[in-house]
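With one protein chain held back, the other chains of the complex are shown just where they sit.
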Amino acid sequence: MFKSLAAAVAAFGVLTGSAVAETYPSRVITMIVPFSAGGPTDTVSRLVAEAMSKDLGQQIVIENVGGAGGTLGAGRVAKADPDGYTLLLHHIGMSTSATLYRKLPYDTLNAFDYVGLVTDVPMTIVARANFEPADMKALVEYAKANKDKVTYANAGIGAASHLCGMLFMSKIETPLTTVPYKGTGPAMTDLVGGQVDLMCDQTTNTTNQIKGGKIKAYATTTKERLAALPNVPTAAEGGLTDFEVGIWHGVYAPKGTSPEIIAKLSASLQKALKDPNVVKRFADLGTVPSSEADATPEALKAKLTSEIARWAPVIKAAGVYAD
Amino acid sequence: MQINTRDAAAGVIFIVIAGLFALGTQELTIGSALRMGPGYFPLVLAGVLGFIGFVTLFKAVGKAQSPMTGVPWRGLILILGAPVVFGLTLRGLGLAAATALVVAISAYASRRATFVMAASLTVGLTIFCVVVFSYGLGLPVQRIGPWLTF
Partner (left out) sequence: MEILQNLGLGLATAAEPVNLLFCFIGVLLGTLIGVLPGIGPTATIAMLLPITFGFEPATSLIMLSGIYYGAQYGGSTTAILINLPGESSSAVTAIDGYQMAKQGRAGPALATAALGSFFAGSVATVLIALFAPPLTEVALKFGPAEYFSLLMLGLVASVALAHGSVIKALGMIVIGLLLGLIGSDVNTGAQRFTMGFLELADGVNFVAVAVGVFGIAEILRNLEDESDREVMVKKVTGLFPSKEDFKAAWAPVVRGTALGSILGILPGGGAVLSSFAAYTVEKRISKTPERFGKGAIEGVAAPEAANNAGAQTSFIPMLTLGIPANPVMALMIGAMIIQGIQPGPNVAVEKPELFWGVIASMWIGNLMLVLLNLPLIGLWVRLLTVPYTVLFPAILAFCCIGVYSVNSNAFDLYAVAAFGLLGYVLVKLECEPAPLLLGFVLGPMLEENLRRAMTISRGDPTVFFTRPLSAGLLIVAVLVLVVVFLPSVRKKRDEVFQEE
């Protein structure tokens, strides 16, 4: 009954789409964040949602639908009415879950319409404060020489730190001992406490620990050095080429949303990303909002497609799946 | 010889639960004590639970019966049904109607339920919940769901 009802509603939504678009939005919009409240993605979403609400003249409320690496929330949006009142803000996990989960309840590339990219949060390769290697080159040599001894922490399968770690190990062609945690909090605790050696995580989680001297930073995964961490070299400077990884975030709508509504949302997102408050808070997080050219449906679609292709071989080579 | 059915039943349930979990570890890698797979810890626990189950069963033999109270079947079905109905209808009917259903169903779980009381409870609690959770706390659920809007 659910399915047929939903289908009827969907058909109705498509037929009346253009008429509705003129008055859109006429009620509260729900933005689903597929992670729990308080995390970095939630924070990004709340900042963007607040700025977009101001522009659209309708409140955007955040609904945290956590679970299964973000796939539960994404699945909810995939099945929602494509009326523009249910949106999804998801990060890089949107592309990796396509490979990490062999039985996804939705088709990643065909279940959504795209609104635009939001931001690309850089990553940092960090270690416990008293870890021996002095710089990135020394770290790679040390890791290769002591591959049985070096431990790498991650925040669970599919987490940013897990992806970055897989990429790092495949780049240096050395498998390290991986120590998985449930979430960034406990992983960071053990890194600060010196129980594990290495981690690679978003600046959101690492910048302040680095500045406070609690952990040691080896490199950023960006093209250029970060304004927030001017003393930390890029991975390329340390001899690790093609190691640009970022936790990119995008806004999606269910497939079949009318193009007018998508255009309206895209324009609103672009405005929101220029909001001084958003720019400032993003800078505090160690990241910058996506450019106007990136905050478009085309750019997000291209990003998602290329990222799925990029991660599939890395994940398959590591042989780790989340289901 | 007498058997304390209550303890015996507890033992049997322990054994059944242990069996189910042990069965569930069949598809998992067990590994060894030094290199534990995902199935190792649950399998050990299932073994412990099974053992505890047998001990419970064993100790029930020869122990005096203890009085049992009856099962409120009507209440059982309605009380367990209410959250299921709520889960099935919340997104479709919206917060107001789904809450009303829960209250109405559960009110009849009591043998003393009367129509007037159930109705007034339903109205009162539904208004209270919608005001507190939806207006007050901004619970992101539609008050009137899509099934009721056309």
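Each chain gets a letter, A and B, in the order it is written, and its residues are counted from 1.
The rule is simple: contacts are C-beta pairs under 8 Å (C-beta built on N, C-alpha and C of every residue); 3 or more make two chains touch, one makes a residue touch a chain.
Please read all numbers here as calculations on a predicted model, not as lab measurements.
Student: Kindly state which of the options A:I157, A:V288 or A:V314 is in contact with the chain not pictured.
Tutor: Here the residue in touch with the unshown chain is A:I157.
Student: For the chain that's not shown, point to the residue among A:D107, A:E224, A:D284 or A:E298 touching it.
Tutor: A:D284
Student: Which positions on subunit A touch the chain that was left off?
Tutor: Subunit A touches the chain not shown through residues 36-40, 42-43, 46-47, 50, 62-69, 71-72, 75, 100, 105, 148, 151, 156-158, 177-182, 185-186, 188-190, 192-196, 204, 207-209, 211-214, 280-281, 284-285, 320-323.
Student: Tell me where the left-out chain touches subunit B, residue by residue.
Tutor: Within subunit B, the residues touching the omitted chain are 6-7, 9-10, 13-14, 17, 21, 24-25, 28-29, 33-39, 41-42, 45-46, 48-49, 52-53, 55-56, 59, 63, 66, 68-72, 75-76, 79-84, 86-88, 90-91, 95, 99, 102-103, 106-107, 109-113, 117, 121, 125, 129, 132-133, 137-141.
Note that only the chains that are shown with their structure count from here on.
Student: I'd like to verify one number: the distance from the centre of subunit A to the centre of subunit B, where each centre is the average of its C-alpha atoms, in whole angstrom.
Tutor: 36
Student: Flag every residue of subunit B that touches subunit A in the complex, lowest number first.
Tutor: Touch residues, subunit B against subunit A: 92, 138, 140, 146-147.
Student: Enumerate the contact residues on subunit A facing subunit B in the complex.
Tutor: So the residues of subunit A in touch with subunit B come to 2, 5, 9, 30, 61-63, 81.
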